[in-house]
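One structure, pasted below without further comment.
Here the complex is missing a single protein chain, while all its other protein chains stay put.
Each chain gets a letter, A and B, in the order it is written, and its residues are counted from 1.
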Amino acid sequence: MEIIVFLIPLALILGAFFVGCFIWMTKKGQYDDLETPGHRMLLDEHNKVINNNTHKGEL
Amino acid sequence: MNAHASTRTGKLEYFSYDDQIVRLFVIATVIWGAVALLLGVTIAFQLADWHVNLGLQWTTFGRLRPLHTNAAIFAFCGNAIFAGIYYSHQRLLKARLFNDTLSKIHFWGWQLIIVSAALTLPFGITTGKEYAELEWPIDIAITVIWVVFAVNFFGTIIRRRERHIYVAIWFYIATIITVAVLHIINSLEIPVSIGKSYSLYAGVQDALVQWWYGHNAVAFFLTTPFLGLMYYFVPKAANRPVYSYRLSIIHFWSLVFIYIWAGPHHLLYTTLPEWAQTLGMVFSVALWAPSWGGMINGLLTLRGVWDKVRTDPVLKFMALALTFYGMSTFEGPLLSIKSVNSIAHFTDWIPGHVHAGTIGWNYLLTAGVLYFLVPRLWNTQIYSKALATVQFWTATIGIILYIVSMWIAGISQSLMWRAIDASGKLVYPNFIESVVKIVPMYWVRAIGGTFVLVSFIIMIYNLYKTAKSGNVGKEEVYEAYALDESSIEHGAQPHRKLEGWPMIFAVLSLIAILVGTAIEIVPAVMSKQYITKMDVVKPYTPLEILGRDIYIREGCYLCHSQTVRPMTHEVLRYGKASEAAEFVYDHPFQWGSKRTGPDLARVGGKYPHMWHYRHMWDPREVTPGSIMPRYTWLFTQKIDYGSLPKKMQVMQTLGVPYSKEDIDSSVANAQAQAEEIRTNLVEAGVPQEVINKEIVPLIAYLQRIGVDYGKSEVTP
Partner (left out) sequence: MSACIHCDQEVIHAHYHSEDGRECGPFCCQGCLTVFNVINFKGLSEYYEIKKNVELFKKRAPVELRSNHYSYLDDVDFLNEYAHKNLHNELTMEFYLEGIHCAACLWIIEKLPTFVNGVSASKLNMGRSVATVSISNLGKFSDVARELDNIGYRPHPLKVNQSTKDLKIKEERSMLLKIGIAGAAAGNIMLYAVSLYAGAGPEYEELFNAMTVLFALPVLTYCSYPFYRTSYLALKNKTLSIDIPIAMSLIMGGVMGIYNMINHVPENYFDSLTALVFLLLLSRYFLKTIQEKGLSTTDLHFFYQGESVLKVDPNDFSKNQEIHPKFIKEQDYLRILPNQIIPADAVVVSGESYLNNSLLTGESGLQKIKANDHVFSGTMNVSGELIIKVEKASSETRLGKILKNVENGWGQKAQIIDITNLISKYFVAAVFTLSFILYFWTLRHHGQKEALELALTLLIVTCPCALAIATPLTFIRTLSKSAQKGIIIKDDAVVEKLSKAKYIYIDKTGTITQNQLVVDQMNIYHQTQVTLEAVIYNLEKHSLHPVAMCLKECVKISNPEVMNVEDAKEISGVGVSGIINGHFYEIKNYGIYEDHKLMADFHIQDALRTDAKASLDALRLQGLKIQILSGDKKENVQAIALELGLNENEYQAELSPEKKSQIIKSTPQSIMVGDGANDAIALASADTGIAVFGAMDISLRAADVYMNYPGLSNVAELMTISKETMKVIRRNLVLSLCYNSISVLLAYTGHISPLTAAIVMPVSSLTVLISTLIGTKTLRGLWK
């Protein structure tokens, strides 16, 4: 069962990574507003440029 | 929009989404889905009637079953995941995929991997570890493509124009990271040849790693990515924001922290230490909470649109999928409770449970996603909602037939196995009795499976007509502010400087670190590995190694377990309960997870050589009513002695105590042992030339399994 010796640090590294992500994201204000994102994702198709020839150049 | 006068118009960026790659993955999904289901149905019928094995080695159950699981998980679900992720990822982040070429490499690379799986598994090229049967070259390919995927995925995050990273993306991230880790750790193996390798771990340890992987493959390949898709497509389809975004965040983080440890519940009552089993059990039960949190969050998102659910195929499938998710995430923890597990484990209840998840959750959700995607990707309407409804009901009936039949089968098996009469004898001493009893259920299952296959074909037709009626059209142009332009809240700092490349770097380095740790720690682990050794347990002889490789090649472990649980009825039926120390030379372990046939942990010396000879030629000669296929080719194919020394060397590096001369004289020794078996067989009236046929080493191995400890007087 020494494999445990191997799986534990593994779990630690993974866990540390995700905790890291969590801390980072919180500090970057990802979780400041937990209401609007749920609504905003519904609008992802609503920022189309209507006549798209005009902008071809900018692509 | 009318031309606007804002001075930052210049900073308004125009971009388009790469939907071509999504289309490709969608197509791949339906094709491989059909293949996977077809294989599934085939092997289902093989269990109902052995003739369906067609007497060809490439089409026997043992070879096709891994193909089915791999096709279902990595080909069908894999492509579905990629399609859904690539579609939603771009839109959630308001950015085109990082790099079109990478996308293409990802797509074609993945299809190549699937094809090569299809070209190896039927030929018995397998590692013999469930859900990880693919051999090392393919494993490497998978790793490479996965990294490509990761770069493309995180690259897009860097290029994003939407500040907030939506919860779905977090589920994707968890998937990418964890799957990478799991795959690498579990696939650590030392090659013998291009098509053969031995697992780095042995016995108990291999089992633990394998099921830590096996369980998390389910968790992070079949659950988290689909939850991510659920969190995107269900709200989109219902046009409702997810019921509680807060809850979804909590759902994600709690899932991430619990899931990874539920693995050991697959090994309850094995020789895995008691405490590790309990651990697995506790965490599996704990999993119930977040799983249902997610399900409830998903279903409540549909509140107020149930009328739509009745009419809209997309919602219809998703609602049912969520329900099945709820069902199987309830059944799972239940099964991981020791007492329940002691009944259900090794029986057909488990395949039933697994398919409630894969068909009920993965297939149905994918169906919903496809019905959402195809009309949008081909700018058209669903060809026929009626057909979709037909598909819906066919699938539902199919699943129900499947689950129910497997419940019945599983429970009746279990009851027959454990039935002991007053005098303390087994009521059904012959295993075959329990097999014959449930064959009808196998028919029901096969029919249920067929229903599912039919439903899938209906979908393919429906989607094909849909796509046909539409056209790909040219890419729409979208507009959005560059990330920083839209962050105007007080104290919002510019982003690119902080995140971006560091992020992708962090991810890749994490994977690197993990591999590093693996490489560093494993040898240490290995060297200490024989502390729990028993003197009576000796390494396999060269011939037995060859036999064991055949055992693995033919996928025997898929129907025969090799571990006796410490329960009266099992000890009565099979013999001494298994001990961890017995398996220290098993690279890989062959405990198996299902008893379609009896356990083989104590089969060594149980029957004469001749019995095995006849049994392998036609099982029904010795056990009437057996559903095991015939293995006639073992009687014609020559033994491959040539590979022996290399195999022995690898074993030696893995820590099996073979001496130099053991290896040098391996071929000679093997032939000597083969000679003994032959003489024995010939006495029983078998033709001479059997000497160099594969049946011999196989018999040698079978006669060895569990003998050292089983026949010894040693007691734990």
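A few notes on this one:
What we mean here is this: a residue touches a chain if its C-beta (ideal position, glycine included) is under 8 Å from a C-beta of that chain, and two chains touch if they have at least 3 such contacts.
No experiment lies behind these values; they were computed from the predicted model shown.
Although one chain is omitted from the display, it touches the following shown chains in the full assembly: A, B. Touch with the chain that is not drawn comes from one residue among B:Val192, B:Val282, B:Ala356 or B:Val584, which is B:Val282. In the full complex, chain B contacts the hidden chain through residues 1-2, 4-9, 12, 239-241, 246, 253-254, 257-258, 261, 273-279, 282-283, 286, 304-305, 481, 484-494. Counting over the whole complex, chain A has residues 1, 4, 8, 11, 15, 18-19, 22-23, 26-27, 29, 31-36, 39-40, 42-43, 46 touching the chain that is not drawn.
In this section, only the chains that are shown with their structure count from here on.
Between chain A and chain B, the centres computed from C-alpha atoms are 27 Å apart. If you check the complex, the residues on chain A that touch chain B are 1-7, 9-11, 13-15, 17-18, 20-22, 25, 28-31, 33-35, 37-42, 44-45, 47-50, 52, 55-56, 58-59.
Every residue of chain B that touches chain A in the complex is listed here, in rising order: 1, 13-16, 91-92, 94, 162, 164-167, 173-174, 177-178, 181, 185, 201, 204-205, 208-209, 212, 232, 235-236, 239-242, 245-246, 248-249, 253, 256-257, 260-261, 273, 276, 476-480, 489, 492, 495, 498-499, 506, 510, 513-514, 517-518, 521-522, 524-525, 528-529, 531-532, 580.
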